Structures are given as structure tokens and as C-alpha cells.
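My questions all concern the structure below.
Of the protein chains in this complex, all but one are displayed in their positions.
Order as written gives the chain letters A, B and C; numbering starts at 1 within each chain.
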Amino acid sequence: MQADNASTTLPSTPHSATLLIHCQDRQGLVSRITDFIARNNGNIIYLDQHVDAQKQVFFMRVEWELESFAIPAADIADQFRQELAEPLAMHWQLHFSDETPRMAVFVSKLPHCLFDILARCQSGEWNIDVPLIVSNHPDLKPIADRFGIDYYVLPITPNNKQEQEAEQRALLARYNIDFVVLARYMQILSPEFIDHYPERIINIHHSFLPAFPGAKPYHSAYARGVKIIGATSHYVTSELDAGPIIAQDVVHVSHRDSVEDLVRKGRDLEKLVLARAIWNHTQRKILSYDNRTVIFD
Amino acid sequence: MQADNASTTLPSTPHSATLLIHCQDRQGLVSRITDFIARNNGNIIYLDQHVDAQKQVFFMRVEWELESFAIPAADIADQFRQELAEPLAMHWQLHFSDETPRMAVFVSKLPHCLFDILARCQSGEWNIDVPLIVSNHPDLKPIADRFGIDYYVLPITPNNKQEQEAEQRALLARYNIDFVVLARYMQILSPEFIDHYPERIINIHHSFLPAFPGAKPYHSAYARGVKIIGATSHYVTSELDAGPIIAQDVVHVSHRDSVEDLVRKGRDLEKLVLARAIWNHTQRKILSYDNRTVIFD
Amino acid sequence: MQADNASTTLPSTPHSATLLIHCQDRQGLVSRITDFIARNNGNIIYLDQHVDAQKQVFFMRVEWELESFAIPAADIADQFRQELAEPLAMHWQLHFSDETPRMAVFVSKLPHCLFDILARCQSGEWNIDVPLIVSNHPDLKPIADRFGIDYYVLPITPNNKQEQEAEQRALLARYNIDFVVLARYMQILSPEFIDHYPERIINIHHSFLPAFPGAKPYHSAYARGVKIIGATSHYVTSELDAGPIIAQDVVHVSHRDSVEDLVRKGRDLEKLVLARAIWNHTQRKILSYDNRTVIFD
Partner (left out) sequence: MQADNASTTLPSTPHSATLLIHCQDRQGLVSRITDFIARNNGNIIYLDQHVDAQKQVFFMRVEWELESFAIPAADIADQFRQELAEPLAMHWQLHFSDETPRMAVFVSKLPHCLFDILARCQSGEWNIDVPLIVSNHPDLKPIADRFGIDYYVLPITPNNKQEQEAEQRALLARYNIDFVVLARYMQILSPEFIDHYPERIINIHHSFLPAFPGAKPYHSAYARGVKIIGATSHYVTSELDAGPIIAQDVVHVSHRDSVEDLVRKGRDLEKLVLARAIWNHTQRKILSYDNRTVIFD
């Protein structure tokens, strides 16, 4: 029915196309979708599906080679909509392998996640453009300069939040940004801001959610005496630290670890977990439904 | 073409059927298989497929409900063979959800894996029958007695191996055993024995294979000063500790750990890893190809 | 100053003695304690110390061989008290290596932790006596019978809790129990009960605390869409699921896992984490302070 965020720029000769679909479960869905591809001479190189048996929802990710595909890339969306998506009331996205997503990074003062992201992009590990960094502090500008990326300082106070967020949104539009990563950005975005980018804002929270939401989770973890700490990456929703979880990981700690040790060990976790979330997002491996994620691997 | 080990006892009203398939990859396989099920009114509750792009091999596991399926359970194998398996030269297995696999356990003197297996079966965690335990030592007979399971002592010497293995095979036949688990059985089975049970003998090796194959891996791990030890469960082939790996896991160790500590920590790993392998095997989640396994999860 | 729970039964020829000490930090503590042992010809085989720099508390575990120790085992406690513990206002415990702790297990209907505990004791992996199992249900009596252990059914209702707990405490006294393990015991003990066994009741909670305390944590974890589930073993205090944490571990899960899968995967975690806590407790490796634990390893 609705193409949630189908790509609008069409590739000349993309290598492959990926469909992400969810809809009410019914018999024959896989058969009809794979038949659509096979009939048009597409060679499936990835297929995974999942059924939420409790809620009777069907999820699918299918990727196929376009080389000898009978439908031109520019027409696939239309034809899929008519033949399958509308008749079967599907939510769907269509992506092409040669798209390069454009990511903005929001930071405050901590550099580790930003450094890790930029190193991955710059070394070619990720095929992602990062044209824009936004911060409420000037501290990390030297890093942006080092990588040649525009850096805007927009300090947030209780009084100027609305205007600054308007400015942020203008920047996101001007730089043609596809999605935003909060790389230890220490400000809470307003619901209005968040509503404009559904499932397009990824946060890293430095705890094993739902344990220790909010501020100073390492201090809380220390005080509680946990033997494991974690990090959680999730899509941002208007409820703080409560959006759909994309990735989590943990590391063992002991009584020898001070709060500073937890912060140090946690940094590595944060980098890793955020990187996995960004990878899965840009590889079109995530479907979000009912505040949970399906991560196709 | 060939039903590797299709079940011969047919259920009256099984809940679901599972097909495990592998064959040369070609366009339209998923479409044709799912169409076979959908056309006959089967509701797919699990589908996963994998393509080994390098070797051009297609793997699939599909499970569907039989309640309103148009083909009687007893006829599914024949019809699938004629319509799809033979024309497409598939290797395939068909299983029904109400089968209870019959497992024999081979042990020597160490009780931890045996205890764990029997506890899982006896508490109903697993739907597996264990009618037979075979050992080269009498030590664990009290445990078998405690659980009311027949226990045979067949000591192996360099001279009697052939006869004792003949006796073991006679027992496996008499007890109608589907597969064998070597739960820290300290004897090497002959190639003849192994050939009779392809992908039906599961071993637990107490190292992170291919590191430390053969005898005394914990001593070797200690001597090498590794910081992590592991356990590996695999199908037994005629090459020692070199069969297709089903499951592996590890635990961190330190300089404080003596060989005895490694043995102690390793015991828990061995239990867990062997249990995962048995679970996956009896849930029909494993396809083995070219000495590697596909584990559908 | 106070010997928290120094052993009263004195061994004839124990192999080693262990001191667990905590007190206000000050210069020279390690030197004075190790000098006490060295001067009396004791050979230290384990020494670890920890200083909580924030709270200025000193923790130490030291174990030494008694073979040629100048002070008879029966007099060590007195002499240590006079020379060091009283002058330095220490909290301390003295243990001997030949003590066999006596453990009671409380269960409800789930067998996996009980089976695991009994298998470890029966196979000689642990040197622990389990003379007593208490339950609010008769379901697991067959397991107790199988292992030849007395099993008492004391059903708890809102009206009879006080009497039943009195009966439980009478049993613990009669069986000369050192510590209690709640192996998925589904009742909340009263503060009066708990106060009688400080740091002597070990619980296993089936979540990664402080996430998901209380009832049905696997259901909550599923609803929240976490990518990792955990288990936590802790000393029981009067605040529910909030006592000092002894051990935690986790396992990765995915959208494919139903609540039933979480329960299944969690069972293995619960067994492992509870077993580690019991091991550390009986090896005298735990010091608890300010609702946190120091685990000497």
C-alpha cells in the first residue's frame, strides 16, 4: 500500500534490488513474492522471512540481482505496488545496491564514537557519506576539520531549543540527509523533531537497556554492583531510551573496576554496538514493528 | 532424487512437516517449493534458505502446518519426490513434528554430559527417547540405573575393537536407535562404524577446534597460555576431530587458572555445547555439506 | 573485632586455612597480615586484596598451608583476633579447607537448576552436602527420591506463611544447614526469615538485573524487544531482587525467539550462573559490603 521510504533517485545499473516487506500474515505470501521475482528473471541472492505468530505479522527481506531482470529498475516500484503491495496491503521499501546513504552525526564532547564512524567511512569499510556534523559544543570541531566535514555548533539552552532544532532540521534538509546518528549526543530531542525522522534517528545508550536509562548509567551500574555492563543502540522515539532496540552487547566487569574503568570499557562497547546498528540500517536489514525490530542477518 | 533419511514411520495426525533440502542453485527454487506448499493449502510457519554463492548450492528448511494440508502425511514424500525432488535433483529429508528420535549415549568415566542429557530428557525439556547407554567402563552404571536406562559395558582393547563395535552396532539396531551421542566417550570409532551412521554420530570435543585436536586439550591449552578455552560439537567422520562443526562456545580464562580449573570451566562448556548440538539435530535444523554445516535458527 | 561466621567445628589436620577480611583501609595492612602468617611458618598459596578507594575499605582473601604452621588450627582464630583483628577493628572469617558445607535447596516446580545442582554434588564436582530439599509443591519429589534426599512439601498460602516459614527454619536447624539456595523457588521469603541467614541465602533470578525484576521477566524481555537476555545470582535481602549480585551472564537472542525460546535459552543461563555463585560461595571467595560483592578469583 505505502512505500515507507522508497528511494527516489533511480540508479542506472544497480547490481541488486532489496525489498523489505511487512503485512498481515496469510498463506502463500512467500510463494507470490518469489514468483514475482522469478517470473521476471531475477536471481534471488538473499531471502529471509519471519512470522510473528502471536500478532500474525509477516516480515520479509529479499534481494535479487538486476542484471537480467525483465523490469527496468525505474519501474520495479510501480509494478510491485500494483501486482502485490496494494492487493495485499503491504508496507514495503525498495532499495538499490548502488545508493549511498547520507548520514549526519550529532555529538557533544566525547570523541570515541565519532572517530570510529569517520574511520570506517574514510577507509571505505562503509559506503556512507557523512557531509554534516552537528554539536552543542565546539570541542570536536578539530576532528571534523581533520576529516574535512562541515561542523555546526548549535548550543542548546532551555530557552533556545525550539529555534536550534529548527536550525538543525534546516541543515538536515540542506545537506540532503537520509538518517541521523546520535553519537553520544547529550541532548534530548523534542517529539516534533523525532516525528520528522521515524526510524531514521539512531542513538547509542551506554547501558544495557532497559536497565539504567537516562543520565549517568555507569555510575548507577557501579552503585548497583552489576557484574556485566552493556550498551544499546536503538531508534529514537519520543519516549526516552525506549525506542526499538537494534543492537546490544555487554562486557564483564568486576569489583576491581571503578566508575572510570566502566566508562573506559564501555567506550569500546558503545563504538561497536553503534557501528553494528549503522551497518544493519544502511544494509537495509532492519524492519521495525510494534517497538521491536526484526534484524535480518 | 534421494531421500537421505526420510522418516518411515508415518504419523496419524502430526502437527507439522519439515523439509530439509539442498541442491544445485538455480532461479525460482524458493518459488517452486513454496508454491507446492501453498497450492496444497499448507501454512508455512518457518522458512529459511541459504545459498552458498561460491559453490552454487541452495539450502532450505521449510516447515508448514498439516492441519488443512491437501496431501495426506503418508503421501507427501512421494508427491514431493515426483513433482520437485527428482526433476530438480534435490537431496532432501522430510520429517514430521510428532516423531520422537531415539538416541544412544556412549560414555567412558566422566558423568557431567550424561547427567545433563538425562536431566533434559527426563524433565521433558527435550522430546527424545534414550533407551540405551554404552560404555567401555562400568563407572557410570549407577547413573543409568538411577534413570532406569539399559547400560552395557563393552571394554575396548586393541585386540577386541572389531568384535566390540559389532556388538555396539547390534545394540543400536536392536534398540532401534536413530543417532548416537559421544558424551566424552574416550574411544576412537573405526571408519566402518562411522560409515554406518553418516551425520548420525555427534561428538563433543573439549577444545576450540581446530585448535588442540586429539588427547589432553586442556593440558595443551594451559601450556600454550591461551586466554580463552572452548568446546566443539561436531558430526563424527573418519578423520579424528575433523567432522562438520555444529556448535562451539568459549569461556575466558586467566593465568590464575590451573589445568584443573580449565577442566572445571570446560565441563560447563561441554555440557552446553553438546546440548545445543543435540537440540539442533533433533529439531532438524542442520544441513551438512562439504564438511560444513548450515544451522537454521 | 567480630568473627562473622568463623567455623566452630575444628579439623584435625586441614590442608589449608583461609582468612576473609574487610576493615577500614590504612597503611601496612597487607604487611602485618602476611607477616602474621610468614612468622608462624605458613606458606601462602593464595593472596588477593582489594581497596575500595572511594569508601576507604580494605578487602583481603589469604589462604595458606597448615602443614608446618606454628599455631594449631584450633588456636588460629583466637590468636588472630588478639594480634590483629581486635587492634585493627577487622571483620573477618576463618575457614578450613576440609569443611564440607551443608546446603538446603528450595524449589517450586522447575527441575533444571535442582538437577544441575544434584548432578554436580553427586558426581563429586562439588564438595557440598545436600541433605534437605524444601518445596511448596510435590512435583519434584521424584528427583529428590532418585538422589536419596529428604524432600519436604510446605505449601505457602497468604494465611500460613508465618507458620510454614517457622517450619522451614526448624528444618534448616535440624539438618544443620549452612546456607540456602533458592533454585527457582517462586515464593518471597519474609524479612524475618532473611534476617536469620545474612549472606547465606542465594537466589537465581531469570533476568539481567536490575532489568526486569519481579515476575515474568522473560515475557517482559520479549515485549521490550531486547537482543540479549540474562540471569543473575545474588544474596537475598529483604528488598526483592535487590541484594548483592554474585554472578551474571547473558545470551544473545533475536526476533526469531519466542517467549518460549527465551525460557529455553534462559534455563541454561540460570543453571550456569547459579552454579558459579554456589561455587564462589563455598570456595569462600565472596565478601559482601554495602550491597556489592568482592569476588576473589
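Convention: contacts are C-beta pairs under 8 Å (C-beta built on N, C-alpha and C of every residue); 3 or more make two chains touch, one makes a residue touch a chain.
Bear in mind that the values here come from a model prediction, so they are computed numbers and not experimental data.
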Options A:Q54, A:S123 or A:N159, residue touching the unrepresented chain: A:S123
From B:M90, B:I194 or B:A247, residue that would touch the chain that is not displayed: B:A247
Residue in contact with the excluded chain [from B:H15, B:R39, B:K216 or B:R292]: B:R292
Among A:H91, A:H112 or A:R224, the residue in touch with the chain that has been omitted: A:H112
Interface residues of subunit A (partner: the chain not displayed): 111-112, 115-116, 119-120, 122-123, 125, 146-147, 254, 256, 264, 267-268, 272, 275, 297
Subunit C residues that touch the omitted chain in the full complex: 27-28, 30-31, 34-35, 37-39, 41-45, 47-49, 51, 53, 252
Those residues of subunit B which, in the complete complex, touch the missing chain: 50, 53-54, 59, 208-212, 224-228, 230, 244-250, 254-256, 258, 291-295, 297
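Everything that follows uses one rule, which is that only the chains that are shown with their structure count from here on.
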Subunit C and subunit B - chains in contact with each: A
Interface composition of copies subunit A and subunit B: same or different, split at half: same
Contacts with two or more other chains, residues of subunit C listed in rising order: 254, 256, 297
